[in-house]
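The excerpt is restricted to a subset of chains, each kept in its original location.
All chains are identified by letter, namely A and B, in their written order; residue positions are counted from 1 within each chain.
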Amino acid sequence: MYSQKVMDHFTNPRNVGEIPDADGVGEVGNPRCGDIMKIFIKVDGDIITDVKFQTFGCAAAIATSSMATELIKGKTLDEALAITNKTVADALDGLPAIKMHCSVLAEDGLRAAIEDYKRKMGLITEDEMAKPHEHIHDCADDEAANG
Amino acid sequence: MDRKIYMDHAATTYVKPEVLDEMLPYFTDKFGNPSSIYFYGREAKEAIEMAREKVAVAIGAEPSGIYFTSGGTESDNWAIKGAAFAGKKKGNHIITSAIEHHAVLHTCQYLEKLGFEVTYLPVDQYGLINPDDVRRAITDKTVLISIMTANNEIGTIEPISEIGKIAREQGVYFHTDAVQAIGSMDIDVKSLNVDMLSLSGHKFYGPKGIGALYIKKGVKIDQFMHGGAQERNRRASTENVPGIIGLGKAIELATATIPQRREHLTRLRDRLIKGIMDKIPFVRLNGHPTERLPGNVNLSFEFIEGESMLLSLDLKGVAASSGSACTSGSLDPSHVLLAIGLPHEVAHGSLRLTLGDDNTEEDVDYVIEILPDIVERLRQMSPLFAEREGELKNV
């Protein structure tokens, strides 16, 4: 069901934990639906120097969180924002169709963390914040759920 | 990791060698169509009638009340749709519970679309249905009560004897899904006042794809599978002869050893529950503490999600199951866990371990040994656990 890369990131997730003095924190998901993700970033200039995550969810949720943190570490904010759930899923050699929504969580978490940072820095206002994806796990998207 | 421990016997079991041995000749030499009058047909016919007898004996029925089907799902579909359509003149109301298997629930939901009315009775925190609720739900339009003998997820054994009595008094047909109960408890359709009963071979070391529906003599239900005249004109399709032979042998073996099985499984079950709960905090037992199937362990581990637990266990060679939505690919976690009142996130963290004849004390101890690390590792990743720890520190 899962690729070896997914299993690798599930069994040895990179960058687990929290950053107490994080510059930006993103939290997405909903425990009702069985997945929550929290991302912490440290930013220096416009480079993401450190990143950590916590995830409540399935193996795909954990692996995509882990891969997403790997992908953005050392990148500029703009580079990080260019990362989509598909980038993350591809980097994991793909995900089963019914698990694609878990990778959306990682993308949304990332964005939320970067925007939190920008808001704290006064770079954007509340209104300018991008809306996260409709969260598939709780918004009945039958296609995704039934594969 | 070469160790393999199977603890998902409620999902399916392997076929016991004695069962397979009896089936084998019917694939090749004795392959005849039981409806045929020549030699090959007669030998197949005799064999399936012997199997019918065995199924009947196992549940205290007459052989003429046993109809072979393709499994528990077909038996449930047949009983419910059959009784609903046949009872249309009397009424259109069905009573069932919120914790039935999907084979019952989805059938009832389909019937609702076709204009039937269904009452889904609630259960208490242990998953028990209150017989008084059944009595109160009956109207003069009620044509069927369908309540399971024992629940497949949390193992709770329902008071079907009392429900049967109420149904009989009120003149309403009573169907029970006994798919999980066969081999774990004694069942006698007569003393239980059961009009219809579903069972499925692969839950008690028989083959998959074969089951039976018991229909009490005189009960009026429409046919479900239309076609040839097999099964005394009530269930069409060429008989799955090897499957039927396997079902007969398996139910004979399973019901002959109920006391030993109960003793063995109950001991392992209680050891497993105690072992895990002693070692891991924030765990709760789902289902009834004592009125439960001897092989069923269902626990919720707070702050973590079930699929990741299953995969971690699988990496250590242990096969189990979970009520998490992430496992099933559906949107919600188990309807059974929600019905007993678990919050969504706790239902997501459920783990079901169902024991079988082949499990040993060492198997149980191995799971007790490896599970704490798995849970701990997942909790360390969980934002919910981090919050909880934060709260605890702040107290």
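The rule is simple: contacts are C-beta pairs under 8 Å (C-beta built on N, C-alpha and C of every residue); 3 or more make two chains touch, one makes a residue touch a chain.
None of the values given here were measured: they were computed from a predicted structure.
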Labelled copy-number formula for the complete complex in this structure file: A x1, B x2
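Criterion: only the chains that are shown with their structure count from here on.
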Inter-chain centre distance, chain A versus chain B - centres from mean C-alpha coordinates, in Å: 39
Partner chain B, residues of chain A touching it in the complex: 2, 7, 10-11, 13, 16-18, 27, 31-38, 54-59, 61-62, 98, 102, 137-138, 140, 145-147
Of all residues in chain B, those that touch chain A in their complex: 303-305, 307-308, 311-312, 315, 324-327, 329-331, 333, 343-345, 348, 380-384, 386
